[in-house]
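Below is the structure I would like to discuss, written out as structure tokens.
Removed from the display is one protein chain of the complex; every other protein chain stays in position.
After this line comes subunit A, so read on.
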Amino acid sequence: MNLQNETRNDVVIIYVKEERLDAHNSSELKSAVQKLFEDGKKNVLVDLRDVRFIDSSGLGALVSGFKNAISHQGNLKLSSLQSQVKSMFELTRLHRVFEIFPSTSEAIDNFQ
């Protein structure tokens, strides 16, 4: 799975450079997020601009990351969701759980 990390203003941004976030690759994202919180990072932003398709396993990996954030007194937020990906969050009511921002920079500002 192609994940690119960047740190800006004490926020680790994970860019998911995949068209699909599904049962084939989502466990790698789950592990990557888990490792960041275990390493002591507090603020993680997952940017989904390149993700055209998400399934229940992809949603589950992000839920896992969100719970990891809580258990480490950290934050996990999302940015740049394509409209059909966002509709899956709405269908599963997860849009009420995650803080979702239209762009990376708006999300970064919100962490401050």
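One rule holds in what follows: contacts are C-beta pairs under 8 Å (C-beta built on N, C-alpha and C of every residue); 3 or more make two chains touch, one makes a residue touch a chain; residues count from 1.
FYI, contacts and distances are computed from a predicted model.
The listed options are "Transport permease protein", "Acetolactate synthase small subunit", "Protoheme IX farnesyltransferase" or "ATP-binding protein", and the UniProt record of the chain not shown names that protein "ATP-binding protein".
From the options A:Leu59, A:Leu81 or A:Ile108, the residue with contact to the unseen chain in the full assembly is A:Leu59. Although one chain is not drawn, its touching partners on subunit A can still be listed: residues 19-20, 22-24, 53, 55-57, 59-61, 63-64, 66-67, 84, 88, 91-93, 97.
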